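Remarks on the structure that follows.
Removed from the display is one protein chain of the complex; every other protein chain stays in position.
Which chain is which? They are A, B, C, D and E, in the order written, and residues in each are numbered from 1.
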C-alpha cells in the first residue's frame, strides 16, 4: 500500500524530485529558420546534448520579409529535427522579444551559434542588451562546426532564387519546400 | 516498513534517480588564473548558474612562465570564488590537455569567455581542434559582461609591474598577492 | 586711460587672442540620434572634455527611414545633453555630407565612437573617404565605454517595438518619446 | 609543304598546343560595378597579370536596385579598363550564380578583392558555399591595395547623392555618368 | 606706463590667458618607436594639428627587447619629426605606465593609431583599463592613413634582418641607423 512508505524515504524521494526539477536547465534556441539549414541542425543536435530541454523557437515577427510563412518554417523544423533522434526538444513560435519567449518557457539560457567575427560582434551586442533587460537569462554560444559553419539562410535563398543547387546546405524536404515557395 | 513499497513506485523512484544523475551536466572552466580577475569571476558566477556542477580547472602546465605558482593560483581562486556564494563548484589542477581534464572529471562541457574578435578567432580554432579530438565534449562560450570584458590577466600583471593600481581588475586579496610576488 | 597701453604689450595681447582663437579646436559629432542613447551621451561627455567646442550634428538626410522626425531628434538630444552639465556644446542639423557640415561650422575634427570591429571596419572606410574629400578635417575615434558600449539605436527601436523595456539604454524622456512615436 | 613535318615533331607541336590550352587559367572577376571604382581597377590590373584570361563579369541580377542600368555599368567598365592597357580581359554580363558564369566561360578561378575583415567574413562564407556547389572552381582573393582599399561603391553613390566630390574614387568618365544618373 | 592699464581690461587680459592655458589640450602619443616609421610620422603630423601640444613619449621599459637603445630611438624620432615642420611637439622618455606619463606631462589625452581590427581589439582593451585607472585621461584613436597603414615596426626589423629594403617604410636616416644596429 502506498501509505506504507517509511517517512524518511518519502523525504529523500521528494528532495530528489525537487532537485531534479530545480536543476534542470531549459535552453531556448531562437531563430527565423527561413529555412532551417544543416547549420541550425548542427547547433540543435549539440545544444540538445548539453541542456535538459531545448526549446526551438521560431520567430513570428520575421515573417513579413520571410520566404516561408511561420507555420511552414515550424513544420519544416519539426520534420528535420525528427531525423536527429533527440527527444528533449520542444517547438514553439513566438512574436516579440527573445527574452520574453525565454521567460514564458522557463528557459534560463538562450543558445546562439557563432560562425565568424561578424556574427560575434552582432550577437555579443544583442546578448549584452538582453542581459540588461533580463539578467536572469544567460546567452551561451556554440561556435559552428567546420562542416556547416559557412552556411547562411540568406545565401541559401539567394542561391535557390538563381536556380542553384542547395542540397549541400539544407535537407531534401526543406530544399523541395524552398524551391516550391520560390515558384509561386 | 521498507518492503512495503509498491513495486511500481520503486521503479519510478529509480528512474528519477537515474535521470537526475544522467542528465546532470558538469562543465569545466579551464584557465591559468595567473591571477584570477573580476573577468574570470564574472564567467564563473554565470556558468555556475547554468550548469549543475562547474569544475574550475587551473592549468599546471602554464606554471613555468606564470607569475604565481600553481598552488597559489589555485588557493587565490578558491578564496575569491568563496565570496560568490555558489556551492556547485569544484576546484582542480590539471597538467595536459583540457579535453583530458574534462574527461577525467566527467565534464561534457568546456566553458570559455569571449571578450572580442581576437579571443573569438583563437577560441573557435581551439574548440574545433578539441571537438576533433573529443567529439563528446562540447565547448560553450559566454561573452564577457561589459563591466569586466576589458580585463586581461596579462595586462594586469604588466600594470602591476609598473606600479599601477590593479584594484579595479582583481579582488583585494589577489592584488596583495600579485604585488608581493612581484617584489620577490 | 585706455590709450596708455604700452605698444609692446598690445602686441602680446593681440597675439594671445589670436592664438587662443586659432588654436581652439572645434569638433563635430554627427549622427542620426534616432534616438539618442546612453552610448551617445557617453561619447558626448567625453568629447566635450577634449575639444574646445563640440558641435552635435543631427543628420536630416536620415529622416526618411527614421522613427523620429528631425526636430524631435534634435530636441531630445538637447534635453538629454542638458543633464550632462557641459557648456561647450552647440546643436545643429545638417543635410548632406558630414565633411561639409564640419567645414560649415569650422570644425577641424569629426568625432565617432567605436563599439566593435564591425564599427571599426565601416568607420575607418568612411574616415579614409572623408580624408580624400577634405584633407583638412580629421576623424578621431573614441572607443565606447564598457558600460554603454553594447547599445545600438537600431536594436533599441527593435526592442521598443516588441514591447521591451528600453530604460537601460536611453534616458527616461527619450524612452517616453520613442514609445509614443511607436504608438502613432 | 605542310606534310613534310617530321611526325615526331608534329607530336611535340600538338602537345605544346594542348598543354598551352590546357594549362591556361581563366579567372572571372564578378561584381555589380555600380559604378566601377579605382578599387575595382586596381584588382583588375593585378588579376590580369596573374591569369591568362580575366573575364570581367557584370551581374545583371543586381540591376533592380542599382543606380546604373546593366548596359551602362558594362560600357563604363569597358571604357575604364581600356585605359589600363591590358589585353587579356573579356567582358560579359551574367544573370544568375557566379559559379554558373564561371562554368559558362571556362573559368576555373573566381577573383575577389578583400578590403577588411567584414569583407573577409562575407567572402569566405560565399567562397565555401560556392566550393560546395562547384568544387572545380576556386576562389582566390587579392587584398586591396592601400591607395584604393577604402573605396566602396555604395559610399561613392551616397557621397555623390549629397553633392560630394567623387573624383578621388572613380575615373572622370564614370564620375560624369554617375552625376548624370543622379540628376535624372 | 604699464600701470596705466584700465583695470577692466586687465581682467579681460587675465581671463584670456587663463582660458587659453586652461582650454589648451595636451595629448601624449606613446610608443616604443623601435624604430619610428612613416606610420608613426603620419599619426604625429595629424595629431599635432588637432591638439595644442603633442608630447611624443618614448617608452624606456621596452628597451630590453628593443633593437635600438632608448636614446637612439628618441634622437631618431626627434630627427624625423623635425622634417615635418610642426612646432607644437615635445619629446620625452618614460618608464612605467602610459597614464602616469600622461599625468606627469599634464596630458588629458592619449593618442593611438589603429591599422586594423587586431589593433582595435588590443587598443580598446588597453584604453578601457587605462580609463579604469585614470578616468581623467581620455584615449583617442586615429585610423592609419591608407598610404602608411600597413607598416609595422616589428615587420620592418624582420625585413631589415633578412637584408630587405626598408626605404619604403622608414625615412633614410632611420633606415641607416637600423641597418647599422643590425650589423653590430
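Everything that follows uses one rule, which is that a contact is a pair of C-beta atoms (placed from the backbone, for glycine too) under 8 Å apart; a residue touches a chain by one contact, two chains touch by 3 or more.
From a predicted model like this one, the values you see are computed outputs, not experimental measurements.
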| item | value |
| --- | --- |
| Displayed chains contacting the withheld chain | A, B, D, E |
| Candidates D:139, D:153 or D:177 - the one touching the absent chain | D:139 |
| Of D:81, D:109, D:155 or D:175, the residue in touch with the unshown chain | D:109 |
| Contact footprint on subunit D, counting only the chain that is left out | 1-2, 4-6, 9, 13, 16-17, 19-20, 23-25, 46, 49-52, 108-109, 114, 117, 120-121, 123-124, 127-128, 131, 138-143, 145-146 |
| Contact footprint on subunit E, counting only the chain that is left out | 115-119, 150-152, 155, 159, 162-165, 168-169 |
| Missing-chain contacts mapped onto subunit A | 116-117, 146-147, 149-150 |
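Throughout what follows, only the chains that are shown with their structure count from here on.
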| item | value |
| --- | --- |
| Chain of greatest Cα-centre distance to subunit D | B |
| Closest chain to global C-alpha mean, per-chain Cα centroids | C |
| Repeat of the A-B interface, chosen from A-C, C-E or D-E (over half of contact pairs identical by residue number) | C-E |
| Distance between chain centroids, defined by C-alpha means - subunit B, subunit C (Å) | 42 |
| Junction residues of subunit E, two or more chains touched | 117, 121, 124, 128, 146 |
| All chain pairs that touch each other | A-B, A-C, A-D, B-C, B-E, C-D, C-E, D-E |
